[in-house]
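One protein chain omitted, others in place.
The block that comes next holds subunit A.
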Amino acid sequence: MTDSKYFTTTKKGEIFELKAELNSDKKEKKKEAVKKVIASMTVGKDVSALFPDVVNCMQTDNLELKKLVYLYLMNYAKSQPDMAIMAVNTFVKDCEDPNPLIRALAVRTMGCIRVDKITEYLCEPLRKCLKDEDPYVRKTAAVCVAKLHDINAQLVEDQGFLDTLKDLISDSNPMVVANAVAALSEIAESHPNSNLLDLNPQSINKLLTALNECTEWGQIFILDCLANYTPRDDRESQSICERVTPRLSHANSAVVLSAVKVLMKFMEMLPKDLDYYGTLLKKLAPPLVTLLSAEPELQYVALRNINLIVQKRPEILKHEMKVFFVKYNDPIYVKLEKLDIMIRLASQANIAQVLAELKEYATEVDVDFVRKAVRAIGRCAIKVEQSAERCVSTLLDLIQTKVNYVVQEAIVVIKDIFRKYPNKYESVIATLCENLDSLDEPEARAAMIWIVGEYAERIDNADELLESFLEGFHDESTQVQLQLLTAIVKLFLKKPTETQELVQQVLSLATQDSDNPDLRDRGYIYWRLLSTDPVAAKEVVLAEKPLISEETDLIEPTLLEELICHIGTLASVYHKPPSAFVEGSRGVMHKRLPARTGSGEGTECPDVGNAAGGSAPEAAPSIIPSQGDLLGDLLNLDLAPPTTAGPTPSTSGMQMGGMDLLGGGLDSLLGGDIGGSPAMGAGFGAAPAVMPASLNAPVGGGLGDLFDLGGGVGMPMGAYIPPKTVWLPAMKAKGLEISGTFARRAGVIQMELVLTNKAMSVMTDFAIQFNRNSFGLAPAGPLQVLTPLGPNQTIEVSLPLSTVGPVMKMDPLNNLQVAVKNNIDVFYFSCQYPISMLFVEDGKMERQVFLATWKDIPNDNESQFQIQDCHLNSEAASNKLQGSNIFTIAKRTVEGQDMLYMSIKLSNGIWVLAELKVQAGNPNYTISLKCRAPEVSQCVFQCYEAVLKN
């Protein structure tokens, strides 16, 4: 039988011929014809015209033919929905067939026919098949529910299939369980809050039992599902880990990786001093190493994952350096990944070996690999201080090879080594300068120029070298141009006499002949600095640089945590969160590692722990979906420059003549006032690139202090300030965490924010905007974050608020939607402010007015509340409330019960009248509130409760 002939028919009139054959009486001929149709379909020919003829062949007892027809149907039903209906009858009939294989085939195929009209007919047969006596049919039906959900989610819910599917998790057959888990997990992804999987200790136990019995694929489905569960405590976590570890010896690498995912996640919850914790760490290493003897494609997946694991828990593989040595025959993608991991594992103990290897790699053929190897040597030098000397000499050896790309790569990393170990290896500069001509890549040229500029005083012909670059200034890339500008200014500051001409030349090139705004601005800044105060210029441009940190390419901790939850999946291969490459909402839920519980560690971050897998409802604060009007407001925000932008660059530079630039300044520079004022110097940042921002530092600091002062002065006693809560977790805001509270101080409403940078890059340009809200709250001034917020830094800011902004009723009433912008993105969150912020100081009503008003407000507007467990007497309560501008007007005692009458005035002029009943010895108060706008009563009551209990 040579079916390959079907691939070669390309005659004209083919369709017509096929039609005739399909309608032939002979069974064999029919089958041959269908095969031809499928072959044409495969190579991409359109054979949809044959639809009715093919469907006619469906009624057959030949299973092979039937399968072919079904295959055709799945492909073309969508384009011929009306015709597809013709097939329904056969499906329904097949679902009743005595042969389970045929029943399963029918239900499997029906689910793949994505035609709305057909899906209606599918429900009844599917319901039967889900309860079929044969496990083969049930496991097929379970997947069919997921198919149907993909076509029509509402239908699945209405028909109650989800419950039937949930029941299948307790099925006696492990494969049915596995498919049901797979189907439910998929459906749950599109309903992040539905708690569909309903993972609890009982269902987890069932899954763990099925895990031992089902196929390798089923084990993967179950393990991936388990990884979404968050155990209640460390003991449960340990017991699950114990039952998952045997999977580490499975021959299927995917089973192993999924087991590793579960273990890595649940390990978070185990106390580190537990013996079991250490045992588990030890058990993880061998299977990970074994993954490296799998086929190369799997090795690649494994290596990408190991890269994450090594960053999260370096202790697991720290002794396994050798297995990551590159083999000559490894595919290039495996080589590159191994190299990455080698550097991550490099330490003082193994550095000698690693360096010998890297040197070996640097002589290989593949250019990318060689480059990476050279770069790796530099990274080793930076990471392991003891090895720096050897690394530098190895790099010098490599430079001697004169291989163009090796030299360039070496120069780039040597620049970094200089940054890490200043004044140590500068003797090699001479060798570097010899290779100036061979540099043709921007990065290498920029690095070399930086070196020349930085060490200009030690290079005799620095001016000549830089001048040679200047000739083709406009053809260079921006990176090189910027470096050249800075380097020449450095040179000038170091050797002012000989290089005046050069610096003028570069400044005019940068400011007058360039279209690049970065270049132009940097040019002007230098220009102004040099012309106004050369001493300051020296301190700015030649400031001491902070040392660069050891590891430069670590994944941000929040992203790393998320990726650890995705071990084995594409996300872990790409090192990107699923949202970066998956369309729509499916599977985009952020996953997080569970928080450690148990053994007295407490729950420091309450909002991390309760994310019960992918399905728990998000804890407050909720994130606002971008709303139309909010977006509009934010556009304004972008346009209006924050007042913190620092001194506006003077435009006068434009008219400034090139010649008088160095007039007065030069003398003082030559005067040799090199000492400078250290206090000033300290305030300035290092690299020119961040200079504009750091310039603000001293000014900003002062302003901030001033505001703090304002906040501290004249605070009336006892005003209630709720404790700070996290409004915007770092997960949601690319590393920016915002917590805060509201306070009313001296009649000014203030929003007190704590901004924490949990990302790895500096944040600047903060600004804030509110959405319209019930009481017209709006920022009274800009957000005063004047210094850039470095990684792991925290800053506290008070933002005065006014109540004259646009008004829109919110639900709940005291809800406030906020947008915060920084240099990275715009983030949205919402928070609730205590309404007591809005109680104004002149809220004390005259007694008579009070009585009249009380009577005047209809009784429908009165609401009663109970405050429980309050142990204050009426006197203390009254004092406490007064602190928050709730004024007691009268008090009377009836039968041992104190009745307090109070008044409150809101910032928008609404009056609230209250009657508080306090009975001695009874901790429960009764409060009645009367107001013309009864909506506020609930909020006011909450304030009472908050104030009295704090």
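In this text, contacts are C-beta pairs under 8 Å (C-beta built on N, C-alpha and C of every residue); 3 or more make two chains touch, one makes a residue touch a chain; residues count from 1.
Following the convention adopted for this analysis, contacts and distances are computed from a predicted model.
Q: What is the missing chain called in its UniProt entry, if the choices are "Protein MAK10 homolog", "AP-2 complex subunit mu isoform X2", "Origin recognition complex subunit 3" or "Eukaryotic translation initiation factor 3 subunit F"?
A: "AP-2 complex subunit mu isoform X2"
Q: Given that one chain is not shown, which residue among A:P496, A:G568 or A:G776 touches it?
A: Answering carefully, the residue with contact to the hidden chain is A:G568.
Q: In the whole complex, not just what's shown, which of A:E96, A:D158 or A:E213 touches the removed chain?
A: From the options A:E96, A:D158 or A:E213, the contact with the absent chain belongs to A:E213.
Q: Write down which of A:H250, A:R371 or A:K949 is the residue touching the left-out chain.
A: A:H250
Q: What residues on subunit A make contact with the chain left out of this view?
A: Touching the chain left out of view, subunit A contributes residues 1-4, 6-7, 35, 38-39, 42-44, 61-64, 67-68, 70-71, 75, 98-101, 104, 108, 111-112, 114, 134-137, 139-140, 143-144, 146-147, 150, 173-176, 179, 182, 186, 212-217, 220-221, 224, 243, 245-247, 249-254, 256-258, 286-287, 289-290, 293, 295-298, 300-302, 322-323, 325, 327-329, 332-333, 336, 353, 356-357, 360, 363-365, 368, 401-403, 566, 568-574, 578, 581-583, 586-587.
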